[in-house]
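With one protein chain removed, the remaining protein chains of the complex are shown where they sit.
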Amino acid sequence: MTALARHQPPLLRRAGVRLGLRYAVAVALTAIFVFPVYWLFIISFKTPDEIFAFPPVWYPESLQLANYAVLFKDGDAVTVGNSLILAGVSTVIAMVLGTMGAYSLVRFRTGGEHLAVWIISQRMMPPIAIVFPIFLLYVFLGWVDTYQGLIILYTAFSLPYVIWMMRGYIEDIPIELEESALVDGCTRWQVLWKVVFPMARSGLFATAVFTFVFAWNDFLFALVLTRTEVTTYTVQVTHYFGGQSNFWAKIAAMSVLGTVPVFFTVATLQRYLVRSISMGAVKG
Amino acid sequence: MTDTATFDGNGHRALAGRQPDWSFRYWIIAPAILLMLAIGLFPLIYALIVSFQGLTMLDNDTSFQGFANYAQLFKDLRLWQSLAHTLLITVIALPVELVLGLAMAYLFLERLPGRQLFVSLLVMPCVISPIVAGATWRLMFDNRYGPINQILGWFAGHPVPALWTVNPKLVYPAIVFCEIWQWTPFMFLILLAALSNVDKSQLEAAEIDGAGFWRVFRRIVLPAIWPVMAVALLIRGLDLVRIFDIIWALTSGGPGTMTETISIYTYVQGFRQFEVSYTAAMAFLVIVILTVIVIAVIRRTGLVK
Partner (left out) sequence: MHFSKFIPLAVASAMAFGAAASAWAESAAERAVNEAKKYAGTTITIVWEAGLQSLDPLNFSGPKWKELTGIDVKVVEVSTAEMFTKIMQDYRSGASAYDALNVIPAWMPDLAQAGALEVLDPYVDKYGFRDELQNIAPTYRDNQMMVDGKIYGFPDDGDVFLMYYRKDIFGDANLQAEYKAQTGNDLKVPTTWADFDSVGQFLTDKLAPNTYGAAFFRQPPYTMYMFQERFRVEGGKFFDADTMKATINSDIGVQVLTAMRDENKFMPPGVETFGFVENLAAFLQGQTAMTISWPPYGRWAAGYGTDEAVLSWVPKSTIAGKVGYALPPGGHPELAAGFALSVSSTSKNKDAAYLFIQWLNSEDVSLQRVQLPYALRDPFRNSHFTSPEYLAKWPDAGAYLAALQEGSKTGLLDLSLLQTDKYEEVLRQAISKLWAGDDPKAILDTAAAEWDAITAKIGVDKQKAVYGSWAAKSGAYPKM
């Protein structure tokens, strides 16, 4: 039995019962959380009469892929690609810069409380209030409707989150590991890359997922700062909600197209979630 | 060769190291800070200046208006109501998301066949664009075309014409439910990562001592996951204050202004109706309130050492 399992109430100690019960709860929970996603998913296959059917239809008659084909034909699928690029690149940059910054804050207490609070205060700004000044800034720089403009923006806004989250995860790493590496002759950079980053893997993963998600979900800045060249999927989706129209099939198909890559990424990178390196086995 | 080790109040040690690269700490954080400054400084200054002017849709008046906008804030009942609504949602949703997320993290901590699939699926609610999620829930809550009332009808045995987006008694439950649905997976994944990092040797030692679940949780697990958990709560709390899309999709702040949160009010005022200066003043009020709260929280919980 695992260490964590041992401090459960006695009734649940029987392995079979535990597993069965856990499985049942897991399935029930997943069903509840996934049901709306499922509903959205099947809308992409439904006919309009099935979408607006009374009583509601839980399973479409046929799985028509026409809606997806249309998205590619009309070029709307490009917007999913745009979002992937913007969110992906900004996440990578933010993770690197932010984790380094977090390390500085934790191990060296750079800037003390003031710097840390200033960093998190960036996330307190109501977006509405700053979107227009940023628009003005970007008009001046010529960055409206460009990739680099939005990437830099998302990176800047992700940094507070990354820094604060990674602070927590880095604090979890026993300081002795780093010191023994230093004693062994590593430079500080090597300590950072060879000890800290690997040890913080699960934290990196969890933080990266949501850094990506926050950039991916952004609507307001993408709306104001783009026109035609760099339309993101969030903005494109709102085009399907008209005063006199509702392209549910496209909305659903686009959302599925946008969700599937993230799903697979999370699924494949999950092994980093659980730290497999144990305390003793560290060498620079 | 080594600095003198320094200790803080919690017994944590700053990293001992060699003298010559004292500037390392500044170099590694410099790019991040520069980037945040470059993007964040101008809007802040602009908003500050503008909040003292008289910019509206009709008036491009940039003359100094003194504290007129700020004085207006205190007379604005709708503003304080929206803050109250925001507080209500935050105070209910945040603890639920924490407890539920923690419970789910425990559930998936040990090996489980298909765990990878479960976890990947459970993250889905956050990944759907909040606008689409809101619209989907709107459709699901629909009386005729949505499955929610249909399911309720099965349980009740008779049709349940609950109008979730219109009935004043149901709008808050609907909104809070959708919000919890969307962001509990966030707490779940973060806490799962944190729980999996808990030092196993300590747990084994406690088990040998025969300690019960709650004692182990309070003495070993909680202190270990506290840094991460506290930050997650802080981030989630700040984001809850800015909640917008779900509510906009479900009720647009209605009925009347019953579910109008601060970000909806700012959106309508600043974005639709171009009360540029007044919105800037509102934004600063929110920042001040939040900063005070955050500093208080940080000090009390010792988040920054």
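Every chain is named by a letter (A and B) in the order it is written, and numbering of its residues begins at 1.
By our rule, a residue touches a chain if its C-beta (ideal position, glycine included) is under 8 Å from a C-beta of that chain, and two chains touch if they have at least 3 such contacts.
The shown structure was predicted, so the numbers you read here are calculated from the model rather than taken from an experiment.
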Candidate in contact with the missing chain, chosen from B:G66, B:P95 or B:P255: B:P255
Of B:L100, B:V166, B:A230 or B:I289, the one touching the omitted chain in the full complex: B:V166
Absent-chain contact - pick from A:A26, A:V57, A:A116 or A:V144: A:V144
Touching residues (missing chain, whole complex) on chain A: 47-49, 51-52, 54, 66, 70, 132, 135-136, 139, 144, 223-224, 227-228, 238-250
Positions on chain B where the hidden chain makes contact: 57-58, 60, 142-145, 159, 161, 163, 165-168, 251-252, 254-258, 268, 271-274
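We adopt the following convention: only the chains that are shown with their structure count from here on.
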Centre-of-Cα separation between chain B and chain A, whole angstrom: 14
Chain B to chain A touching residues, read off their complex: 8, 12-18, 21, 24-26, 28-29, 31-33, 35-36, 38-40, 42-44, 46-47, 104, 107-110, 112-113, 116-133, 135-137, 139-140, 144-147, 150, 181, 184-186, 189-190, 192-201, 203-204, 206-207, 211-213, 216-217, 224, 227-232, 234-235, 238-239, 242, 245, 262-263, 266-267, 270-271, 276, 279-280, 282-283, 286-287, 290-291, 294-295, 298, 304-305
Touching residues on chain A, where the partner in the complex is chain B: 2-9, 19, 22-23, 25-26, 29-30, 32-34, 36-37, 39-40, 51-56, 58, 97-98, 100-101, 103-105, 107-113, 115-117, 119-130, 132-134, 136-137, 152-153, 155-157, 159-161, 163-165, 167-169, 171-172, 175, 178-179, 182, 187-189, 192, 202-203, 205-206, 209-210, 213, 216-217, 219, 233-234, 237-238, 241, 248, 251, 255, 258-259, 262-263, 266-267, 270, 273-275, 278-279
